[in-house]
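One protein chain is absent from this view; the other protein chains keep their places.
Our next item is chain A:
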Amino acid sequence: MTDPETPPGPTVIVRVVARLLLAPSVVVAVALIVKGYTKVGDGFAAGMVVGLAVALNAVAVGAHRAEAALPVLRHAPHAAVGGAFVALASGFFPVALGEPVFSHRPGPDEEVVSVGTAELMTAVSFDVGIFLLVVGVVTVLVHQLAEPDQEPPT
């Protein structure tokens, strides 16, 4: 990418579409998670949807520009590690109560509080953890692999 003004390769259409797809992809991801426990899709798929949008942006306009346009992406490592902790906490909190790991709450015979179609239970928070981790890892990988030869300006 010698000239930053006119990056070779992707046409204007790709760049515009990549930009436009970002918001819908997040909406789709939220939908996938929220409905996850009753319909098709789970945290991993949701994370991949957002990750795809991020990767498409990076391919379309270049990683640096994409990251400049979306400063929130720089929190990807936090999202990855935070997601790992959320998943870990959701899976292993029963150990503190003397139960086997992944004994989700509410238990099999208990009532689940729902907000719309979203069920408030630890299995879903585990899924949210997976989502955050996948988004974070994919974004980090895109960032790392985009310009592997150059040290980013510090």
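Quick note on the criterion: contacts are C-beta pairs under 8 Å (C-beta built on N, C-alpha and C of every residue); 3 or more make two chains touch, one makes a residue touch a chain; residues count from 1.
The rule we apply is simple: contacts and distances are computed from a predicted model.
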| item | value |
| --- | --- |
| Chain excluded from display, named as in UniProt, from "Fe-S cluster assembly ATPase SufC", "RNA polymerase sigma factor", "Glycosyl transferase family 8" or "Proton-conducting transporter membrane subunit" | "Proton-conducting transporter membrane subunit" |
| Chain A, residues in touch with the chain not shown (by the definition above) | 8-9, 36-45, 48-49, 51-52, 55-56, 58-59, 74, 76-77, 80-81, 83-84, 87-88, 91, 101-102, 104, 106, 108-109, 112, 119, 121, 123-124, 126-127, 129-130, 133-134, 136-138, 140-141, 143-145, 148, 151 |
